[in-house]
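Selected chains from the complex are presented in situ; the others are not included.
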Amino acid sequence: MKANKEYILEMLKASKRLDGRALDEMRPVKIEIGISENAEGSAKVTIGDTVVIAGVKMATAEPYPDSPDKGVMTTSAEFMPCASHKFEGGRPGEVEVELARVVDRGIRGSECLDFEKLCITPGEKVWLSFLDILVLDHDGNLIDAAGIAAAAAFLDAKFPALDSEGKVDRSIPLTDKKIPMSGIPLAITVRKVNGVLMLDTTEAEEESVDARITITTKDNGNITSIQMGGTGGFTDAEIIEAAKITEKTAKKLRNEAFKKAF
Amino acid sequence: MSEKKSGKRPDGRAYNDMRPVKMQVGVLKHANGSAYVEFGKTHVYASVHGPKKVHPRHMEDGEKAILRCRYNMIPFSVNDRKRPGYDRRSVEIAKVISEALQPMVFLEEFPKSAIDIDLEITQADAGTRVAALTAASLALADAGIPMHDMVAAVAAGRANGEILLDLTKEEEDAKDAVDMPVAMAHRDNKVMLLQMDGDMSKEDLKQMLIVAKEGCSELAEMQKAALREKYKVE
């Protein structure tokens, strides 16, 4: 490990990466949608050896008292391969919680998901959308993979049918009506290693990361969420630089990986 | 991949046909061993971590490894979203799967260690525990953990008066449905897991055991093929 780390740092001096990528180059991103028969919308995202699946399920619920005409979203994340820290238990893993919250806030802040259209009867009944994320394989850059999967799952999702009493009827297929998702908010993460900014780190590279910043942008380039992590901190200039990189990368993903999938 | 499809079941299978089966090992790069298994629309990932240290320490066994199992249905694997986290069904299934696998593994080679198996049902259409156990056995082998024997599992059952192999959820919803998950240790020809719910005669039991064992033999061949597939390539 140590040797690996030194080697990575050594290469970075020449702006080189282990797998030959440029610093601001992502590994190939593959989006598959409709991967789950039982979800209203679903997607599997592969970035190198990182694999994440996300699914959207809809249910009806009472609205919150302070927003009677808006639907509700709730996001959870689980990790598969890190079974170890599951078995040892304790309070819910901080990593899962942060992952779920960053993805959740990226979508929520973008207002791409139209919560008002998720209202059925104001003050009485609204749609509750569950976004669930499962990390199948972890070779770095989880937040981006999870965020892409989440956006794709919502874009794939359709409303279930309601019966005459207004309850979800699962004995018939989903309706043709799409969940109202009007854009593609994307959370992209820039990491800093020895003062160098880079995109889409592998797990090996992440061992050397000092700090990360995740910036969610929507289609018009506006920022809708930021989350900094790690212990290294950033300068102002680095933050502004990261904002540029993430906007550019999100745009490219919308034009390529998402175009291919939808 | 078994696709006889000559029978009269809703999906065209004969009474002793498996649904289309898919098996793949080494699907997860960051586990010591892994496998992906499909029984029709039932999908499961298995990963193995270990042998490794035991926490909390007082659970370790000085003479052999402990084998721990987690069985989890992800929230969107079923029609009505499942709340994340443990429930009693998961605890019970993890226990019977772990008991079926323990005698397969040379646990005494790894004293004071833990071998953890994680089973994630990503899509459920009946037969999740048998698909999971079949996948777990593959993942243990993929992890290079020395084993006496492989375990393959499938459910036999009854619907609308017929003894059937590998029921779908639709078939399980029949009025007279019986579901009987069976796991076999291949070389020993022993039943390692057996559960049943329903209402049946002893004669039904005999017939179902025959059907289930044939299914398990078929699956055992597929397991071998799946392991060869991976280790040939590498």
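Should a chain be cited, it is by its letter among A and B, assigned in written order, with residues numbered from 1 in that chain.
Just so we're on the same page, contacts are C-beta pairs under 8 Å (C-beta built on N, C-alpha and C of every residue); 3 or more make two chains touch, one makes a residue touch a chain.
Because the structure is a prediction, the values reported are computed rather than measured.
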Full complex expressed as chain labels with copy numbers, beyond the one copy shown: A x3, B x3
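FYI, only the chains that are shown with their structure count from here on.
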State, to the nearest whole Å, the distance from the C-alpha centre of subunit A to the C-alpha centre of subunit B. 31
If we count contacts the way the header does, which residues on subunit A are in touch with subunit B in the complex? 36-39, 42, 49, 51, 53, 55-57, 59, 76, 78, 80-81, 83-84, 86-88, 130, 132, 134, 136-139, 170, 203
Could you please specify the touching residues of subunit B with respect to subunit A in the complex? 27-31, 41, 45, 47, 49, 52, 55-56, 68, 70, 72, 74-81, 84, 114, 116-118, 120, 122-125
